[in-house]
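All protein chains but one are shown at their positions in the complex.
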Amino acid sequence: MILVLSYEDYEQGTDPVIDWLLYHQVPFLKITLRDLIKGRIRYQIDITNGDIRLNDISVRQQVRVIWNRRLMGEMGKILPDHSHELNTEVNHTVRRELTDLVTYLSYLFKDKIWLTTFDRLAVNKLEMLNEAQCSGLAVPMSRIINNRTDLQAFQRASASGLISKTISNATTVYVQDTYSYGMFTHALTPGEIDEFPPLFFPTLFQEKIRAQYEIRAFYIDGQLFPTAIVNSSPNKSTDRKLDSSRDTTHFIPCQLPPSVASAVRVFMERIGLNTGGIDLIRDTAGTYYFLEVNPVGQYLAESNRCNYHIEQHIAEWLIHKNQLP
Amino acid sequence: MTTLDVMTLFPEDMLAQLPLTFRFMTPIESSTFEENCTEYRFGRSLRHFSGQYISLGSYKPLSNIIYEDFLTQEP
Partner (left out) sequence: MNSPDYFLLYAHNVPVRGRDGSAIYDLRGGRIIRINNRCFDLLATLKEKPIDDVRDGYSFGDPAALDQCLKTLLDQNLGFITETPQFFPELNLNWVLPNVLHTAIVEHNFDHYDLYRHVLKPLDRLLCRHIEFRIHTETATADDLLKLAHFLSDQTVKSVSYLIQYAPFLTPRFVEDLYEQSPKTDHLIIYSAPHFAEIKPQKVYFVPRSLEKPGSESARYVINTQYFTEALRHNPYYNRKVAVDRYGRIKNCLQLATTYGNVALDSLSDVVQQPDFQELWFSAPDCILEVQDSPLRYGLYLPYALEKTDHPGQYQIARS
């Protein structure tokens, strides 16, 4: 049996894979955080015997493969929400209780076949830059800086200018009235830098890469599905996400040079990820730079545009692993 | 996606305590921001264990009745 850990609410990457599990009539069970805390399924965790029984199904005995697709992503939506003065503290406690429960489950079933283990659901963007470098991938010159003087020096050292971006993968979209305010990658002008305060909150800066095109490559267990995002417009945004719906942005299948593909595989093995979405950029000189990896990145848009059927590949991977002797 | 020029949501005294990325926010008209999924409707699917099952139209007409023609023609 395959166990799918995901959202109760819409999660665009989950149902297309389940479509294929249903089509192949493969037994599976999907569990969400709401199922675990709202009592919608009957279960008990037998700590002594190291098992969990979900609706009388023994995970220890019956589940072979676990697809971990953003189980904890709904945490913010399902915590108690009331006006009690201790609400913040209550939420903190509940969050810790749930986190420890779920991490225990990952410990309990560490011998199962996982598509994304719990400890790799969130990765550190900065650590990934170092790991990519160690794997043979080029990375943009990157620094975290908290003062204007060093930032100006970094700017002078970067022939093509600098960009700023968030250090973490935390929420970077804020909704107010009819607008969503996003913190996207921003190309800094010398004037902007000169107007920054002398000291500021530590911020991530990278040299701006003169992009020929960007690449989003979906990876699963050694297989790569790269999509080139080619923008034929002379007026490109620094963050290509802002141009994705334009007619001049083309999502087309591409291949990575063998040395780059090989380095990506080394990188994914080094960091212990068997799936993820990898962002790369090919500069005008033909060098491929690693930007970041998202362990549970969205894949559907690229899959549809390149007709890759990635959802089918994920399902077939799960089914194959579930059938191994 | 409809966007406006980069700006910030926050006053200078607050920005002084935040990463510089907060100074460069791009306003996107929410109804045009695909990630918000505002144009979709959601049902459920028991087989998918899904409480928000996206309602997707077909990529081709379903039958010999093309709705847009049917709606615009005289009886």
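Letters A and B name the chains as they come in the text, with residue numbers starting at 1 for each one.
As a working rule, a contact is a pair of C-beta atoms (placed from the backbone, for glycine too) under 8 Å apart; a residue touches a chain by one contact, two chains touch by 3 or more.
In this text the structure is predicted, and so the values were computed from the model without any measurement.
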Residue, one of A:Thr99, A:Gln255, A:Thr287 or A:Gln323, that touches the chain absent here: A:Gln255
Where the unshown chain meets subunit A, residue by residue: 19-20, 22-23, 228, 230, 232, 247-248, 250-257, 286, 304-309, 312, 315
Hidden partner interface residues of subunit B, rising order: 41-48, 53-67, 69-71, 73-75
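One rule holds for everything that comes next: only the chains that are shown with their structure count from here on.
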Rounded Å distance, subunit A centre to subunit B centre (Cα mean): 20
Contacting residues of subunit A [partner subunit B, same complex]: 4, 7-10, 12, 14-15, 18-19, 22, 29-32, 34, 164-167, 172-176, 178-184, 186, 196-197, 200-203, 239, 242, 244-245
Complex contacts: residues of subunit B adjacent to subunit A: 1, 3-4, 6, 9, 16-22, 24-31, 33-37, 40, 42, 45, 47-54
